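Inspection log for the structure reproduced underneath, given as structure tokens.
One chain of protein is taken out of this complex; the other chains stay put.
Just so it is clear, A, B and C label the chains in written order, and each chain counts residues from 1 on its own.
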Amino acid sequence: MQRARSAAAALLGGGTGTVFALLAVIFAIVFAVNPGFFQAASLMAFLKQAAPLVILAAGQYFVIVSGNFDLSVGALVGAQVVIAARLIDGEEARTVPVIGVMLLFGIAVGLVNGLVTTVLKVQSFITTLGMLLVLYGAIRLWTGGAPTGSLSESFRVPGRMGIENVPLLGQVPWALLIMIACGAAAIWLMRTRFGRVLIATGDNDLAAELSGARVDTVRTAAFVLSGLSATIAGILIGGFAGVSAQVGEGMEFTVITAVVLGGVVLGGGQGLVVAAMAGALTIEALFTLFNQLALPASLRPSVQGAIIIAAVAYAARRRMRPAGQTATPS
Amino acid sequence: MTETPVLAMRGIDKSFLGVPVLRSVDLTVAPGEVHALVGENGAGKSTLMKILAGVHTADAGTIELDGRPASFTHPLQAQHAGVSTVFQEFNLLPELSVAENIFLGREPRRRGFIDRRAMAARTAELLADLGVEDLAANAKAGTLSVAHQQIVEIAKALSQGADLICMDEPTAALADAEVELLYRLIDRLRNRGIAVLYVSHRLREIFDLCDRITVLKDGRRVDCVDSAAITPDELVTAMVGRRIEAVFPEPLPGTEIGDVRLEITGGGNAWLDGIDLQVRAGEIVGLAGLQGSGRTEIAEAVFGIAPFTRGSLAVDGRQRRITGPRKAIASGLALVTEDRKAQGLAMHQSVRANARLVLDANRRVHSGRRLSRIPGILSGLDLVSRGLEQDVQYLSGGNQQKVVVAKWLATEPGVIVLDEPTRGIDVGAKHKLYSVIRRLAAEGIAVLLIASELIEVIGLADRIAVLHDGRIAGELPGGATEQQVMAHATGRSRA
Amino acid sequence: MTSERLSTTALIYVALAGVLAAGGAAVAVDGGNLFSTANLVDMLTRTSLTGFLAIGMTLVILCRSLDLSVGYVAALSSLVAATTMDGAPGNVPLGIAAVLLVSGLIGAANGAIVAFGRVNPFIATLGVGLIIKGYLDTEYKGPAGDVPAIFQQFGYTRIAFVPVSTIVMLCLAAAGIWFLRSTRTGHHMYAVGGNIDVARMSGIRTHRTRITAHVLCSMCAGVAGMLLAARFGTGSAEAYTNLYELDAIAATVLGGTLLLGGRGGVAGTVAGVAILAVLDTVFNVMQIDPFAKDVLRGTIIIAAVALYARRQIDRTARRPRFAAAGTGRP
Partner (left out) sequence: MNTTRLAVASAAALGLLLATACTTDEIDDPDTQETAAGEEGGDDWFVQADYERQLEQREIEPEGDPAEPWLQAIDPDWVDTSEFALEGGDATVCFSNASVSNPWRVTGWITMQQQVEVLQDQGLIGEFRSSDAADDDDQQISDIQAFVDSGDCDAIIISPSTTATLTPAVQAACDSGAPVIVFDRGVNTDCAVTFIHPIGGYAYGADGAEFLVDNLEPGSTVLALRILPGVDVLEHRWAAAQEIFGDSDLEILGDEFTGGDAAEIKNIVTQYLQRGEVDGIWMDAGDGAVAGIEAFEDAGKPYPVMVGEDELSFMRKWDETGMTAIAPVYSNFQWRTPVLAATMILSGEQVPSEWVLPQEPITEADLDEYLERNADMPSLHYAKFGGEDLPGFPDAWRDR
């Protein structure tokens, strides 16, 4: 079927191919260093800890492919965990309602980001940078500087627990299942009319608008999706490791890097959501590799930076096509 | 021509990723000659020009300027060598002034630093040379009319001391009156002994202006003749290799003019006033007028981009307040926009994605049946592409335009507005579009056709509304003469 | 264009005046005096560091690029300066030269990766930043080197109530304005940022221009690093933790430079820097809770940029022909 073929073509072409290649290479090296890593248990653990970033990447993808940035996700993840801890304050009964509140909050933040960007015409870089500051400050104002309260056991289940004694796999983390669900949802969403309009908008918003697309609406929706993904990521991270003051710090850069590593072009209109998520997986795999190689902690940023630049540069080369006969300047 | 040619290209080869685009092409231009370079899109004209402009480098072959061998790897070198190119998309920066644009990259300097006074002075000189007074050196390029922007481009070429100026589709965006101005400029250039390489699809201009014609086809030079020695039909045949009617196709049998589908009464807004216009089912109404006379504004008003603030608009007899494209689409309107790159296509998306964009974006018109018709529509337009999943950015201009048309046909519109549908596309595609327009009429669609090339409007339209200064200056039957149209367009005779 | 930019710049200075007035009033109500020498000194002092960074940032942003590595470059530079000078007044010129050389080279690397590697500047400079971070973490476990008193003057001396560092910053700003207006490379930055293909077609060496912008930007960061060293009396790797790059970008955009390049200028940036400095001082004098500061900062940045955006939209409107006001055609 044609669409399938196109998907295959897209996967191999341009930046998208690079990320899968890189992922394969990294896993190969990890295997060489420590075959034990590929036992079910450690693989599951790996996916469990990778899940939040992958989900964030999916959310960030929507924003980037529509031609924007979302720098506020890191702060939002942190805020969500703190909110959860403070509102739940150890009471099992409050878990579900609070999760509802968190989802609403995530949507609200996305909505504000989206409306400020589309209606007030503020470049998203600035909008979300401002939002980052606001969230960071507001949440600490609210908790007097450091997280208070504590999470309930049931809140921690999704991030920490899993389905026990599955044949072959042992424990299958809920986080993994949630990640798969979110991934599937994201892929499905990009196949819907919304997804098609979204990517067209990122590519050429004027053309989209003249074709009757609600450009501002889809872009705002993208921010909302990003806010939701940050909320889910927050739930998983909070569940995984509990509350700490630093949760989420700097995540925005990691996730944007991940998405770009997946061959998604900053500026919009190009790239696959699968690849974006693969990018996130690649970054996590890279961290694991560093650990397996027992690379001095202080040196890791350098290696990470170098690899990212190299990969993106390589992808850029592959994406370059001849300035074909019909291509005209500008 | 005995004197050494200003340009002599021999055996130029160029291929991209192994796909040959130029095959041992020769091209010689004599000093002061106006030389036409013609051929369908994809024939290799642009590539040849880009090699000449130093954008691409030839794989093989030699370039001689005034008998001296030359090879460019950068536009700068081409300019230094005296070859300047005026591309179709103007290379002007809206944020910069006329002077800054003309001298961009070659700013006059005093003691190493930009000398803005000198820059302004020399700009004034250049413009005077070209006989253009009504253009301020410090005006922002972004605020200029298309014609003036082109003048700036030519002034730029002159300032580079070019003895060969290449023009790619220079009249594509000009109204006929402005074309006259261009003619005068080109004459001035010729008199100063400056050669012009003139790339155009417009046969009339070619025969009006050019001394010799080089014809490219599929990357080969098929012919180089004196324009006196060939007829338009022969030329077209040489270009497309098959004989097609240079004249416009006749209305299809069974086309009949039906009820009014689009009716504007006393329509007006900031740019238009007192517009009364009717388009009936099966009817093709042409909108003629000079650049800025309000042609495009009407299209935008009808489609709700810059809606009418006065008067009324009815589609199929029902009053509509169209405040935006969505409303327009919902009421069965379609608009093929003037600038397909900027307004028409998402370049990095596939043919399919672009063709179904309108359906995807509007629930009101979205339906499985319409989606399933898209491949048929595209093949009905003779689209040439590597499958529906190919990105439109890799299609030729003509085929890109077909995708734009297809995406609107997919909505099964009752009224279709075509704004410069044949701008900058090759003869073959043009004729295809002409017959498509006829077919639309035959299907009972009301067609509003906007074109700067009078001949198109005259050849296709059943009625012609001529705009002047934001008002309809007069209505003429199809087949009216260009003189009649121009009379209204220039406001000389008020109908 | 000049007139355009002036008017935008003018607007920003009006905004600055507004902020000063509002701040002054607020402080007055609070029973203080914002314009007391002490507070003026404080404001001016705070302008210098961000000023150096933002002036450089303006150049790269004008070229439609970005530099997220300036914070790291500044930190590195402070160490290079301190260790080279190593307490010996004689080494001061050597130290300055070393810093400008090192930072210049890093800038060249940034530029080369962006220009030749076709890597999105966001990723490229983020990556380079990480590389430097790794180097700092590995090489310098904390402060190192020793800045001679004579050079510490750069950080502490004042002429009347104007700190020398501020004067140097203003000189650099003047140099920047002159550079953009009167040198080809500078002037071409507008072209490169406005439309790179057009620039290339016009025979502008776009790569060279962009790289120059990055080199100058990093050198400014270098100067900022030297200021840090002068004020610290030593070099500090930790300086990179303060996200100076985001401050610089915020200031630049506050200064009316378009994040998409091609429009703006150093004059506006200086005003943008001043606005942020005034805010900081006001917050300090009024004893605003540190977290409330972030909230306010974020909100104000967004609000300001939204204001500029309004103006952009208005400007792009077509001149009416039949509007009640407008008569005759343009």
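In the analysis below, a contact is a pair of C-beta atoms (placed from the backbone, for glycine too) under 8 Å apart; a residue touches a chain by one contact, two chains touch by 3 or more.
Keep in mind that this is a model prediction, so the values were computed, not measured.
Considering the entire complex, the omitted chain makes contact with A, C. Here the missing chain is touched by one residue of C:109, C:172 or C:295, and it is C:172.
Shown as candidates are C:80, C:219, C:248 or C:275; the residue that touches the absent chain is C:219. Contact with the undisplayed chain is limited, among C:51, C:127 or C:233, to C:233.
Against the chain not displayed here, chain A makes contact via residues 34, 36-37, 41-42, 45, 49, 52, 143-150, 160, 237, 240-247, 249, 287-288, 291-292, 294, 297-298.
Taking the whole complex into account, chain C touches the unshown chain at residues 36-39, 41-42, 45-46, 49, 87, 92-93, 96-97, 100, 104, 137, 140-146, 148-159, 164, 167-168, 171-172, 175, 179, 183, 185-186, 212, 215-216, 219, 223, 226-228, 231-234, 236-239, 241-242, 281, 284, 287, 290.
As a convention for this text, only the chains that are shown with their structure count from here on.
If the chains shown are joined wherever they touch, the resulting network links each chain directly to all the rest. Here A-C and B-C are compared, and the pair linked by more C-beta contacts is A-C.
In this assembly, the C-alpha centroid of chain A lies 30 Å from the C-alpha centroid of chain C.
The set of chain A residues touching two or more other chains comprises 329-330.
Of all residues in chain B, those that touch two or more other chains are 55, 87, 91.
Across the interface of their complex, chain B is touched by residues 2-3, 5-6, 9, 193, 196-197, 199-200, 203-204, 206-214, 269-270, 321-330 of chain A. Of all residues in chain A, those touching chain C in their complex are 116, 120-123, 125-127, 129-134, 136-138, 140-141, 145, 253, 256-257, 260, 265-267, 296-306, 308-309, 312-313, 316-317, 320, 329-330.
Those residues of chain B lying in contact with chain A across their complex are 16-17, 19, 21, 41-42, 44, 46-47, 50, 55-56, 87-89, 91, 303, 305, 325-326, 328-329, 335, 337, 342-350, 352-354, 356-358, 360-363, 366, 387-389, 393-397, 400, 407.
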